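Comments concern the structure below.
Yeah, one chain of the complex is gone here, protein chain that is, but the others are all in their spots.
For reference, chains read A and B in written order, and residue numbers begin at 1 within each chain.
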Amino acid sequence: MAKARVKVPKSATAGEVVTIKALIDHKMDSGQAKDKAGNLIPRKIINAFSATFDGVEVMNVILEPAVSTNPYFKFSFKVPATGDLVFKWVDDDGTVTEAKKTITVK
Amino acid sequence: MKLTRRNALALGGAAIAITLVPVNAAFAATDATLADIAAFTGGAEVGEGGIELTTPEIAENGNTVPIEFSAPGARRVIILADGNPNPGVATFNFSEMAVSEGTTRIRLAGTQDVVAVAEMADGTYTQVANSVKVTIGGCGG
Partner (left out) sequence: MNTLNKTLTCTVAALTFATALYASETDVLVINEEITIPTSAPAPEGSPLDKVISGWSFRKHETQALQMDDFDNPSFIFVDKASDQWTKVEGTEGKSCASCHEDVEAFKGLRTVLPRWNEAKSELYSMENYINDCRTERMGAEPWKWSKGKMTAMTALISLQSRGLPMSVKTDGPVEPAMKLGKELYYTRVGQLDMACSNCHEDNYGVMIRADHLSQGQINGFPTYRLKNSKLNSTHARFKGCMKNIRAKPFGQGSAEFKALELYVASRGNGLSVESPAVRN
């Protein structure tokens, strides 16, 4: 089971630009590497990452096998109001990992 | 000097800035990269400026190379590694809430150019390319 970590400020002022970090534990098998027996290890990567704020998408990333093991993203967005930031990672095998953090606007 | 997390990448950027030459003069992309750029732009002309890409001058290991870009106002940014077996790395899509910048870590198969192309809010395209040396270590690499 992939483990995700996210770093989100607990609070912000309305309209403040905040920095978000997200990391997931994933090998990102590129489909190019071989195992000890010389067989190609099939591709298995996180192919999509997205961040959604109260149901509205903030940003998303389409990943290719050239993104490193344990994919890391840092991005920034303008917080409109108190709400939930939901992160979603999609694995090639269809598994979806989600994380949610609330940002409170004071 | 006092190294802080914030200026560490900036330092790398400064080193790049010295060696950086205009994109179209120095950057001779492979056909695969040109095809990926054309697919991204729909064949539109690609200009320069309005996008910054920060990469290490020399990466200590090609498995994990930190990169950072900023393209104020861009709707989409594609990152390509010109010397990889497949140039595609990642495509960032930004809503109006997001700041059009991002940081990630990528795999580079060897010394090569890393290219970032942005689609700006007015539908025009701009690109930047940085050369990254990837060392094959004696022991650490």
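Heads up, the rule we're going with is that a residue touches a chain if its C-beta (ideal position, glycine included) is under 8 Å from a C-beta of that chain, and two chains touch if they have at least 3 such contacts.
Bear in mind the structure is a predicted one, so any value in this text is a computation, not a measurement.
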Touch with the omitted chain, as defined above, among B:59, B:80 or B:114: B:59
Touching residues on chain A - with respect to the absent chain: 3, 5, 7, 21, 23-25, 27, 68-70, 72
In chain B, positions touching the absent partner: 1-5, 8-9, 11-12, 56, 58-61, 63-66, 135-141
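Basically, only the chains that are shown with their structure count from here on.
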Residues of chain B touching chain A in the complex: 63-65, 68, 81, 84-86, 88-95, 97-99, 101-108
Of all residues in chain A, those that touch chain B in their complex: 17, 30, 32, 53, 56-69, 71-78, 80
